[in-house]
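Pasting a structure here, questions to come.
For this view, one protein chain was removed and the others were kept in their places.
For clarity, chains are labelled A, B and C in written order, and residue numbers in each chain start from 1.
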Amino acid sequence: MLAEWLHPALVLAFGALPLAVLQGRARQVWQLALPLLVLLLVAGLEDGARVTLELAGLELVPLRADGLSLVFAWIFALILVIGNIFALQVDDGAQHVAATLYAASGLGAVLAGDLITLYVFWEVMMIASVWLIWRRRRQAAYNAGFRYLIVHALGGMLLLVGIIAHWQGTGSLAFDAFTAGGAAFWLILAAFLINAAAPPLHAWLPDAYPEATVTGTVFLSAFTTKTAVYVLARGFPGTELLVWLGVFMTLYGVTYAFLVNDIRRLLSYHIMSQVGYMVAGVGLGSALAISGTAAHAFTHILYKALLLMGAGAVLQMTGRSKLTELGGLYRYMPVTFLLYMVGGLSISAFPLFSGFVSKTMIIEAAAVDGRGVVFLLMTLAGVGTFMSTTLKLPWYTFLGHDSGLRPTEAPLNMRLAMGIAALLCFLIGIMPGWLYAILPYPVDYNAYTASHLLKEMQLLLFTGLAFFLLLGVLGGKDKLSLDLDWFYRVPGWRALAGIRNGLAAIDGGARAAFMRRFHAAEAWATHLRLSDWPLRSWPIGSMAIWTAVVLALLLLAGLGG
Amino acid sequence: MTPMVAVLIPFLGAALIGLAAHRPRLRDGIAFATPIPLFLTVVGLAVNRVADGNPGTQRLVELVPGLDITLAVQPLGLTFALLAATLYIVATPYAIGYMKAGGYGNLARFMACYAIALGAAMGIAFAENLLTLYLFYEILSVSTYPLVAHTGTDKARSGARTYLALLLVTSVGLMLPGMIWIWQATGTLSFSSGGILAGQVPPAAGALLLVVMLYGIGKAAIMPFHRWLPAAMVAPTPVSALLHAVAVVKAGVFSVLTVVLYIFGLDYLLELATQPFMLYIAVFTMLAASLVAMHQDNLKARLAYSTVSQLAYIVTGALLATELAAIGGGLHMLMHGFGKITLFFCAGAIYVASGINTVSGMDGLARRMPLTMLAFFIGALCVIGLPPTGGFWSKWYLVSGAWDAGHYLVVGAFMLSTLLNVAYLMPPVMRAFLRPPPDNDPARLRVAEAPPLCLIPLLITAAGTLVLFIVADPAYQLLAGGIP
Amino acid sequence: MMQVTDLMPFIVLLPLIAGPVCALLPGRGLPWLLATLTAGTAFVLAALTLGAVFDGGTLRYAFGNWAPPIGIEYRVDAANAFVALLITGVAAVLLPWGRPLVDHEVPERQGAFYALFLIALAGLLGITLTGDVFNVFVFLEISSLATYALIAQGRDRRALIAAFRYLIMGTVGATFLLIGIAFIYLLTGSLNMADLAERLVASEDSRALQVALGFIVVGFSIKLALFPLHHWLPNAYTYAPSLITAFLAATATKVALYVMLRFIFDVFGPAYSFMALPLSAGFMALAIGGMFAGSWLAILQSNLKRMLAYSSVAQVGYMVLGVSLVTLGGLSAAFLHLFNHGLMKAALFASAGIIAWRCGSVRIDDLRGIGRQMPWTLTAFALAGLSLIGIPPTAGFISKWYLISAAINADQLWLVILILITSLMALVYIARVVEVAWLQPRPDDAPTVTEAPWTLLVPVWLLVAANFWFGLDTRLTVGAATAAAEALAGGGLLP
Partner (left out) sequence: MNAVNITAKWLEALVKRGRLLRWLMLGLMAAVIVIDILKPAKYSRFPWDGIPAFTALYAFAGALVLIGLYKAIGYGLVYRRADYYGAADDDNDNASGGSQDAG
């Protein structure tokens, strides 16, 4: 079977290399051909495919395809096509290589059948993705990227230690649900949650994503957190903690999304919020919930990419990304606006759009479980999502007062990419059967019941009512909203610098003291040498006296004793 | 095919280089040629050892019964020898290219000492007992002294003086009496599986002996005897590469591993009161050196402190006293060797090509030297311990060993150190790839990749770190077979 | 077919006879040739003797067939055969080396010079081989007088003063020895060592015997330059002709040490010696003092030869330290170092002699950058220096190994630390020279020097090679030193 030898992740990884040297049209062609090839390879993967391998004394399964992993493989391959179309005009080989490697590692992680392979791709993902931030080439991006790297390195180490603990505890490296508990369980969970941007381990995401390049953010939004959702679904289904953590995430995300001013940061907080639904879904753990999680990850990647492409297009064409500096762009970027709105309607689960068919699955799963509070809070988060993503952001960016900006419409390839994503959002929205067919568990769920429709319309319409009533006070504030990254950006950094300075002071002090003594001794020796004392010959008399003294002492001691 | 041949080839090469001192072409030819038979010999020894389990023990001199100079091929030593012989092949053209491009003089002395250092490293690798190891250890210290002081400037001399003083003071002052003590107590110095001290030396005395021996091996650079390493940075870069990746520091940690495994023995080690103490000193070294490395602007100084930190990984691995950690230590010797030599090669190539030797000066350099910086990036990944480089495997086993031993603080320290590694190895990469080059600096525009003799070796070693990720299995099997 | 026993006296007689002949020979070449041949023959004989001793135990030869204790007896066991081998070996290597230096330093009357050399050699060998205490005194005077004269031949005016000071001190030492011997003779009526050993047991209560021991020990301590009685040595070594410096440094103090040990262990017996006088504590204190003072003063010197001379004071300290442990191991270590130090100092002074000849100066500051110009000489110096420091695989390392072993065995761990500290001090003063010579640039105004001819280099490198050879193959040295220690300690009185 071909796909067992052509691991899609490896094909993609090696396929990334030519991007470093190809130029112009050739690069663009390869940039499209490669993801399509990978899409074909993923299509060729059969449920149940497996490749095993022995490395450094360990039994590895670099490829394992089953229902859960294939959903993610599909969407990863798909978003790579869309993202590459969006990035077609960017003339920066490093960024393309990074994006492709990043996608490769994401694919590799979801296809990994053992923990080592997972770890390998996990770390490659970190290394590749940070370049998408750094290639923005601004000081803020360097710093944010660095923080991103450090947080993920920490996550990677937690994962490594967790894997080791799991390995030593159970003797197995297979990547299945973790049931053993103990330190391994918590370490791996913590590592996964860092990548899933679950509070309090989330601050890297809204910190770094808005600083990434316009095209980079699109990829970033797709892979890291969704890989985390996949591994959570694989490793921790039905973990009660995750239900509450997920619910908290949804609300935390929408709250901060409302507070921030940068449109891409706003959307980044919404990634967090949406991933919260998925984390909660994993926590619920029922077949419906897991399927809903997979479905929501699928649709989320599409609509979030679409939203970020829209925001990125605005940033690219205007050079601005703050709500307070934007406004009235619909005249100049009408296509972007419309396509963005498709994404907005999708994320807020507007009927006929993709979010509706997936998000409601998770909420329904909570309802089926009889979890009233979870149900209500998730619904409330939906209110917040609709308000900020679909109403506030477009209102203050595309409509509202005229900011005086006169950009042109985004380039064709960008619009094309957004168009494809929007089309998929819409198609999934109206024909969810295609999506449901590839879910890990067969689902008996219909989003389009009258009851669902009615409730969803009530929710959205009255949220809109409240929004427009309070429109006057909802505009962006040109402020910075502190998040938990404050702890490592301010006191943590100071503590580190303090320790370093303390160590340097001790080391320097000790060295200086030693060298002082040493130089003093050296100077003394030089002085002695120059002073002729050690060079002087002793007079014969003193030699004789010494002789007498030695003899006398010897005899005295001997005779006296 | 005996270990003696492997030891002799570099010495012979050094002698020939000395004789051909006034014929540059011949001299370079010999310098180029010497590593090849050496490498083949070591590979031959490895094949013999792996295929027939034949240690090829060779007693050269017997001083008194129980005290002899003997060579043998043991798995751990074979790993070290393979590392050194392989890197020697790439280091030689690099050294010649670098020294010529940099306009250094006295090449015959330089190359001869280089070869002698490698011969000494071979001797250390194939030592069958502590005395033999000590013998070659001292030869290595002395033969690298002229290399460090090569330029002969005041700064170089003072650095070289610190270098030699610390290495000799520790080895003569601590290792030698420790060794004699061991000999007095046990009547043998042969390395044997499970150690020779158990039942011979009471744990109270063994505890003191452990401290004496670990600090006696100054080349392992455990704080506070690490100063020689940054001091030796005054040397030309090929020497730094030799010191920090191939011969000297690896000889140090190899000695630590060997002494811990085959003199003390892991079980006995655990009885010693100072084992946790030394373990945490090593852990402290690991973290403190990383912290210091973070604010070194001089690239080579940063790499030197990084080496101090990485050596402490291996010492920690040895002192954790578990099989997994010891394998991890052995693997890290190998992996760090490849990673660090790549970094030093890059630092040297950058210096030769552009005259830049600071991290802050590297802005935008990747546009002029993309291949070098790519290799630097890969080398950095290996040193950090990230896949897909070989560094991952060593970290895997080190952390496994720490976890196995129940030293969770050490596990935490490995994690923290990884973060610090990222924090000091990534900024040069970031600056080179991302920052715009300094404006109005016409000199910078003329910078191009270093000469091929410098460039090709560093690409090879960088590729080596990636290859080692995939072919880690033989190294693992070799080490696992030799560690009790 | 002559027996080795019959040949053995010729080790002494040959140079003694050849000496006067030499004085009569004209020119430069012939005296040198005769001296060299004599030394070479003596070396061969000494080697044969050592072999015979290993095979057959103690060799005895009574002069004029007068049976001891009346007649003078030569009595050779492992201890003195070993020392004789060192003396003749060093002489045989140094003479070919020294010829151009002698031509340079002693241009006139070389016949007399080589004659004195041979007589000094004969004296040292006589001290070593004789079994008669008065004979020891006689040979000591013979060698000393010849040595004074040789030192006075130095080109520097100060050589004369140095020789005079040595003469005074040497005479004091000889007088002390004579006083001691006189006491013994009065007590026992015998002068034969073996005989004395038996007879002295009867007088062990006598104060006079204690005094005799004291005088003898102090007398020899002067000759072996034990701290603080070493003051004659630096000047004598510094201003003597290079050949003489190298020869004396390698042999004279060693012979004094050997013969002192012979008295302490054989004549008086260790049980008595160490009980009657606090020799162990005294030796230990003076040895440590010498190790530190010698090393320290060596570091401070700016004259290469003087630095090496002070280094000798320190090295004598090691040997005496070994003795002071009063164990078989300690004594073996002392003998081992006696031999090895002879080798290393010969090599060092030989290279220093070449440097003095080619550079015209032995001030360390004048040696800047000569490593490049005289690579072979300076490399030899550096390698011999390694031996002095005790870096393996050199003879010095072996010495240090046994000395430290002995200290550990005697449960004197603190001594180990002191030994190591002084070894590192040796590192400082050797490294200083190496660094100046190799790593500092030659000043522009300094005269250009050229490498010495191979005739000088070969002997120096032979000595260096010996340092390495005996650092690896220690069968001869360790075996002989152990045998020597056993021979001296005799009845296994030592632990």
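By our rule, a contact is a pair of C-beta atoms (placed from the backbone, for glycine too) under 8 Å apart; a residue touches a chain by one contact, two chains touch by 3 or more.
Predicted, not measured: the structure shown is a model, and the values here were computed from it.
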Legend entry - Residue among A:D91, A:D176 or A:E522 that touches the chain left out of view: A:D91
Legend entry - Hidden-chain contact residue, picked from the options A:Q458, A:N501, A:T526 or A:S542: A:Q458
Inset, instruction - Would you mind spotting which of A:Q168, A:T255, A:S286 or A:S403 touches the chain that isn't drawn? - result: A:T255
Inset, instruction - Looking beyond the chains shown, say which of A:Y102, A:Y340 or A:F467 touches the absent one. - result: A:F467
Legend entry - From A:M387, A:A421, A:L435 or A:L555, residue that would touch the chain that is not displayed: A:M387
Legend entry - Listed residues A:A26, A:A43 or A:L480, member touching the removed chain: A:L480
Legend entry - Where the missing chain touches chain A, by residue: 89-92, 95, 135-140, 213-216, 254-255, 258-259, 261, 312, 315-320, 330-332, 334-335, 337-338, 367-368, 370, 372, 375-376, 379-380, 383-384, 387, 399, 409, 449-451, 454-455, 457-467, 470, 473-474, 477-483, 489
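Keep this in mind: only the chains that are shown with their structure count from here on.
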Legend entry - Overlap residues in chain B, where contacts from two or more other chains coincide: none
Legend entry - Of all residues in chain A, the ones touching two or more other chains: none
Inset, instruction - Under the touch definition given earlier, write down the residues of chain C that touch chain B in their complex. - result: 386, 389-393, 398, 400-401, 404-405, 408-409, 416-417, 420-421, 423-424, 427, 431, 435, 438-441, 472-475, 478
Legend entry - chain C-facing residues of chain A, complex: 525, 528-529, 534-535, 537-538, 540, 542-544, 546-547, 550-551, 553-555, 557-559, 561
Inset, instruction - Using the touch rule from the top, collect the residues of chain B that touch chain C in their complex. - result: 60-64, 69, 131, 134-135, 138-139, 142, 146, 149, 152, 156-157, 160-161, 164-165, 168-169, 172-173, 176-177, 180-181, 183-184
